[in-house]
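Here is chain A:
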Amino acid sequence: MEHLFTNIAQILTSWMVSLGLPPIWADLILLIGQWTIIVVIVTLNVIVLVWLERKISGFIQERLGPNRLGPFGAFQTIADAMKLLTKEDIIPSQADRWIFMTAPMLFIVIAVMLYAVLPLGQGMEVVDLNVGLFYFISLGSLSTICLLMAGWGSNNKWSLLGAMRSVAQMISYEIPLAFSLLGVVMLAGSLNLSEIVTAQNRYWFILLQPVAFLTYFIAATAELNRGPFDMPEAEQELTAGAYTEYTGMRWALFFLAEYTNLVAVSALAATLFFGGGQGPWLPSWLWIIIKTYLIMLVFMWMKWTFPRIRMDHLMSFSWKVLIPVSLANILITGLGIEFFRGMGW
Partner candidate 1 sequence: MITDMAEESNTAKDNHMAELAAALNERFKPLEVNYDQYFAYLKIEPGALPAVMQSLYDDWGMNYLGNLDAVDYGEEFEVVYHLYGIPAHDKKIAVKVRVPRQNPSVPSLIAIYPTADWQEREAYDLMGIQFTDHPNLVRVLLPDDFSGHPLRKDFGKGV
Partner candidate 2 sequence: MIETETYTINIGPQHPSTHGGLHVEAIMDGEEVKDAIVHVGYVHRSVEKIAESRTYAQFVPYASRLDYLASHLPTLGYVQAVEKLAGIIVPERAEYIRVIVSELSRIASHMIFVGSLAIDLGATTGMVYCFRDRERIMDMFEMSSGQRMIASYMRLGGISADLPESFYPAVESFINDLPGMIAEYHGLISGNEILQERCKDVGILSAQDAVAYGVTGPNLRASGVDYDLRRDDPYGIYPRFEFRVPTGQNGDSWDRFMVRIEEMEQSGRIIKQALRDMPSGEIQAKVPRILKPEKGREVYHRVESSKGELGFHLVSDGSDKPYRVHVRAPSFINLMVLPLICRGGKLQDVITNIATLDPVLGESDR
């Protein structure tokens, strides 16, 4: 079971080579195939996630949640997706047309690109990039631009306000996010995600870097624009922030990208702090799915419990608490590494 998917890949490559394709072409086709499969799975997964979030929020709020369509309302999100697909695509007459139209597409493209480096099991990353973590962080910060595009292009004050908020917030929280990951990188001695997983053979990094995990978790919530940091959307204040003017599928793309990001960020947390695919009995790809889902449940739990933080508190929290804490964490990690090296470990 462990090597189910890698074996399938090998069989496919050798089959294509046996058909007379040069190996480099076979690898390329396989790469595209892997990529497509991941994108499809991730997108379909959003349907499950939306249903799960609605069920969980229902549980938290003593409601039933969706329960009409299919068993436990499981088909509700499919019906919603169909509705969104068939809805009219309204572009406001005063909008900056091209920016308005491309923003959601760019957003989703960036979101799925994150999956290229994530090891979804042992030897199961699409590209085994040696600067994988760096790639992840730099791509993640690009989504700011998409939100700004959406806010600016909508030509709506609420949207612009939401977009400006998201820019301020994401730039501020990029820094503690990257800093918190530095501790992990220092321990593993690599930016390659699969090597970081291997480095956790003895201890998961959550045990060695609990502060880093907490800062990462908080900063990631802000990066994801999820409650209690959902400033850009903030439906009670900014109606829907940057998404106010979007309808139908364009709006759904934002929605899709947000959940895709949620999965990616949770999978990264599982990879960096919870030993990735490591675990007894079950195959590695199943472990990472389980870990990712558990982390996502915590994100959902937070969203449905906390009120929204105020913008200026949010900023001061990042600059006055998270950044110093993550810097101190780096210092202590460095000292600790030197100390243990001196002890001859």
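Things worth noting here:
Quick note on the criterion: a contact is a pair of C-beta atoms (placed from the backbone, for glycine too) under 8 Å apart; a residue touches a chain by one contact, two chains touch by 3 or more; residues count from 1.
Regarding candidate selection, all candidates are chains of the complex that A comes from, given by their letters.
Here the structure is a predicted model, which is why all the values come from computation and not from measurement.
Candidate 2 is the one that touches chain A in this complex, out of the options 1 or 2. For chain A in complex with candidate 2, the touching residues are 57, 60-63, 157-158, 161, 165, 227-228, 230, 234-237, 239, 304-313.
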